[in-house]
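Apart from one protein chain that is not included, each protein chain of the complex appears where it belongs.
Chains here go by letter, A and B, matching the order in which they are written, and residues are numbered from 1 within each.
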């Protein structure tokens, strides 16, 4: 089932990346590493000036870099205007998962008779595929994952092990779902009768666009009536919570531990730092960045960078200042009085 | 296994909800939607003045609303004093899950011989039920879930797919556990010997009262000696962490990403906003609300609304203010000196 990383010649890599090549195109490399760690059968890359110091001493067989650094490179090199993008492509060439044999339909999987399986679908051991599910061509469902009734998964999407997709979820093509993530659990909806809670059945679904990725142990809840909608190419890290009826615009990225409350709409090309919280029913326009662990309680209508909170400091200093925070309105009023007294004097 | 939503007449719905009816009781509806989205075979509802503007243009077959809005309703209507509560009940009438056929005991499930199964219990594929487990009548265990030894689950409770219940956990009736949640993992308890950590075995259990709901990927840890206790009708959202020996009073609600440290006691009818953190060994009285992402480090003895943190602002403004936060004690002292100088002058 497993297979080693492939070996590729520099000429093959240059063709694949559309990169310039200086050095022996027949030279063969078997992996990818940093400038410091690469050995003589590996290729390295330089995409950040902070690592320029490591270039002269590298033992790599070749280095992928910007043409402006080619003259400083002691080895063969591949040149690209965006070497970080080249590194991304290179990493996928050497991904052992991408070159792995697949399971076919494992005999221990439980697949409903009326499920529709496209060509080349792979279903791992202990999987459950419920009634009415459609898996398009090339879908991979990892061991122990469950796909609920009537859900549809687009071509070449991959569910890693122990993923849960509830019933009636629509997943696009080339989507990646990591282990432990849950797509389509109930949104948090209850009506109060003055004494206790009455559950509101969550009748909507979840729609994930093409090329979405969801990290391990993240939750995307189904809508109360309409759907929760994640746009194409949205990247969601681990431990993220997305509540019912949230909408996220295409190409946005959400770092670990983000939480978004119900019905909030996030624009396209937004970036939310780790642990950011968005209150419910907000509208965040396109192109907004929010720094780590900020809480946003009002809609944002202008692109830009937003923050809340206070930086960390030594605890004794923090205690003194945090006490003063509780007096802050009083401090401001006393300052106004002094200013007025000065003007009146 | 799947089945469409039921179709119901308005008269049937009015009877079920105890609602007044204006219009054709024989009219048949097949689903529930918002005022804007509802089509002519659906029922809509008006429970919030913000949506009153959508009433006149709705295409719904009927609208559930407060009697005071009946005259403005262009269609048939059902009237109730608490239409939001009516919406909750309506949503459950149209819940396809509630009308789904069940698995019986799926042949791929592994059920211990000495487990006790009540009437109508449904156990999905790839489930594991360990020794000594008791499942009361009507319990549904979703695909891939595991119930540990000697745990007991009350009547009509539902575990969705890939839920984990450890050994020795007591779960009430009508409890709902969403996928990926874990009930009864070890609390975080270690003794330090000056060099490293020694594990404290977590010998307590977890007790979930009747009508508790736990969202996807949430954790409720078992007690160190006594139990972790979640009162009846407590609603817990996704990505929540409840540490060992926490006690939560009946009818409280915890939004997503809440974290509660060990041995803290939360009262009845409390509401914790998303991302709220409670330190350990606190007592929070009944009727407390804490707003999103607040940290509570002291006990709260009066009902009310509590908050911490700073609101989000544009990053450049935030940087200037956050730097001043670190000077806040100094600012307060300087202000005092000026005030004193003014008085002395």
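Definition applied: a residue touches a chain if its C-beta (ideal position, glycine included) is under 8 Å from a C-beta of that chain, and two chains touch if they have at least 3 such contacts.
Computed from a predicted structure; not experimentally measured.
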Review point. Of B:250, B:266 or B:290, which residue touches the hidden chain?
Key: B:290
Point to revise | Residue among B:12, B:150 or B:286 that touches the chain left out of view | key: B:150
Point to revise | Of B:39, B:226 or B:287, the residue in touch with the unshown chain | key: B:226
Exercise for review: Spell out, residue by residue, where the missing chain touches chain A.
Suggested key: 1-2, 31-34, 37, 82, 84-85, 87-89, 91-92, 94-98, 100, 106, 108, 124-126, 142-144, 160-162, 176, 178-180, 211, 213, 215-217, 233, 235, 237-239, 250-251, 253, 255-257, 274-275, 292-293, 309-316, 318-319, 322, 325-329, 331-332, 335, 338-339, 342
Check your understanding: In the full complex, which residues of chain B touch the absent chain?
Key -> 108, 110, 112, 126-128, 130-132, 144, 146, 148-150, 162, 164, 166-168, 180-182, 185-186, 188-193, 195-203, 217-219, 221, 224-226, 239, 241, 243, 257, 259, 261, 275, 277, 279, 290-291, 294-298, 304-311, 313, 317, 320-321, 323-325, 327-328, 331, 334-335, 338, 341
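Operating definition for what follows: only the chains that are shown with their structure count from here on.
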Practice item. Tell me the angle, as a multiple of 5 degrees, of the rotation that maps chain A onto chain B over the C-alpha atoms. Key: 120
Study note, to complete from the structure: Cα centre of chain A to Cα centre of chain B, whole Å, reads 25
